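This is the structure I have questions about; it appears just below.
All protein chains but one are shown at their positions in the complex.
Right after this comes chain A.
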Amino acid sequence: MDIFTTFAISSSAMKAQKIRLDTVSSNLANAETTATPEGGPYKKKSVYFQSKPMDFREHLDSALQSSAQGVEVTQILEDQDPPRQVYNPAHPDAGEDGYVAMPNVDVLKEMVDMMSATRSYQANVTTIQAAKRMAQKALEIGR
C-alpha cells in the first residue's frame, strides 16, 4: 500500500489551506489600515489554487498518475477593487475633500473564507487519519 502518496496529497492541501488562512488573517488584521509602506490603503489579498501531479513510484499506472493530484498555491494576488471612501476629515490620511481611502476588505467575506479554509483543513486531516488507520490494520495481519 502506497500510504505515503495519500499523505503527500493531503498534506499539500493542508499546506495550501494554511496559506489561505494566513492570507485571511492578514486581510482581517489590516481591515482598517489606511497607510502601507507601498503607499495608500491596504489591499485585500487572495490565494489561487492549482492541482499538482504527485510523484509516483513506477508500479502505478499512468491513469492513476493523472488522477492523484495534490494542491499548490500558485499565486497570491491583490484585489483590484477600489478602496472604500469614508468621510472623516479628522483622520490624518484624509484627502482634501475630507474622505479617507479605507482598505477594500469585506470582513464578512473574510470570515466565510476563514470557516471554509478551516473545514477543508479538517477534511484533509481526517483523510490522513483514515489512511493511517488502514496502514495499521494492514500491519496487524502479520501479528
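Here is the rule we go by: a contact is a pair of C-beta atoms (placed from the backbone, for glycine too) under 8 Å apart; a residue touches a chain by one contact, two chains touch by 3 or more; residues count from 1.
We adopt the following convention: contacts and distances are computed from a predicted model.
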item	value
Protein name as given in UniProt for the chain not displayed, "FAD/NAD-binding ferredoxin reductase-type protein", "Cytochrome c oxidase subunit 2", "Molybdopterin synthase catalytic subunit" or "Flagellar basal body rod protein FlgB"	"Flagellar basal body rod protein FlgB"
Listed residues A:I3, A:L28, A:I76 or A:A94, member touching the removed chain	A:I3
Per the touch definition above, residue among A:I19, A:A68 or A:M114 touching the missing chain	A:A68
Chain not shown, touching residues in chain A	1-3, 5-6, 9-10, 12-13, 48-51, 54, 60-61, 63-64, 66-71, 116, 119-120, 123-124, 126-127, 130-131, 133-134, 137-138, 140-143
